[in-house]
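One chain of protein is taken out of this complex; the other chains stay put.
Showing subunit A:
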Amino acid sequence: MSATADTDNSELTGTDTSVARIPQPDPITNKDLMKSWFGWWWANEVSHTFDRMLAPAFCFGLIPTLQKLYKDHDELAKAFQRHLLFFNTQATWGGGTLTGITISLEEARAKALANGEEPISEDMINNTKVGLMGPLAGIGDSIDSGTLQYIFIAIFLPFAKQGSFLGALLPFICFAGLTFTYGYYFTKMGYALGRSAAKEIMAGGRMAGIIDGLGVLGLYMMGILAGQYINIKSYLKFSISGKVFDINAILNQILPGLLPLLAVVLLYWYFQKQGLKITRGLIYLTLVLIVLSAFYII
């Protein structure tokens, strides 16, 4: 498929070593924030995949803003690539806030690169997103789709019961209108918050400590997500002279959650050895899962 794309993806894991100057970025306006928020809001679930989840939509929203920030071909390509990596959050509380924060960090990075200063690293940007996406999604899911949506539906359901189309239209308009509006405010808030944080980080020389802290939070959140999202268990059962052996029960006695962990560790080990070859990892994993499940081993 794309062997070249694979080799270039591996560059993402490296840190910024060379500080080459790039052209000055254009200033970011409220219009840009609206464009990026709208792009994320629109593409949101359209391009949902199993391996990146909502990353393509997040990248889609950032495209016009990144084009204003990075007039340099290589830096723009790197920015696009880093925002296509696994990302999953809720649309307004998570996506809005993180769109704003990410734009502020990207802006600080672009300015520093243009001025020949030490830039905010790609690690910093990635770890901020990964660390915050889970907590914000937890808040957003329970408030937006879990509560607010059903409040509107419950309020207007009597209209539907009496046969009025308003029972469908009003909850839809109220929910969509309200969440779109405050999602934009979260974007603006995230941008303002990120700008002041970025200044403090750049001035204080505490970057290394903060990246470590975000790395802890990011890896920790990946552990929680792995425990909750990955679902692999064995369906293998066989009997020897009348006694039934249930492999899943036996595995659970040895170590609960062994199979999902094994999948992550093997993939991680593969990326460590071979570089970040996403396409191959995807194909191998899918094939293994199909074969094992076709025989009801998992």
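Observations
Here is the rule we use: a contact is a pair of C-beta atoms (placed from the backbone, for glycine too) under 8 Å apart; a residue touches a chain by one contact, two chains touch by 3 or more; residues count from 1.
What we mean here is this: contacts and distances are computed from a predicted model.
Between the names "ABC transporter permease subunit", "Acetoin utilization transport system ATP-binding protein", "TlpA disulfide reductase family protein" or "PTS Man IIC", the one given in UniProt for the chain missing from this structure view is "PTS Man IIC". Within subunit A, the residues in touch with the undisplayed chain are 1-2, 4-5, 8-9, 12-13, 41-54, 56-57, 59-60, 63, 67, 73-74, 76-77, 80-81, 84-86, 88, 91-92, 123, 126-127, 130-131, 134-135, 137-139, 141-142, 144-146, 149-150, 152-154, 157, 159-165, 167-169, 171-172, 175-176, 179-180, 183, 209-210, 212-232, 256-257, 260-261, 263-264, 267-268, 270-272, 276, 278-279, 281-282, 285-286, 289-290, 292-294, 296, 298.
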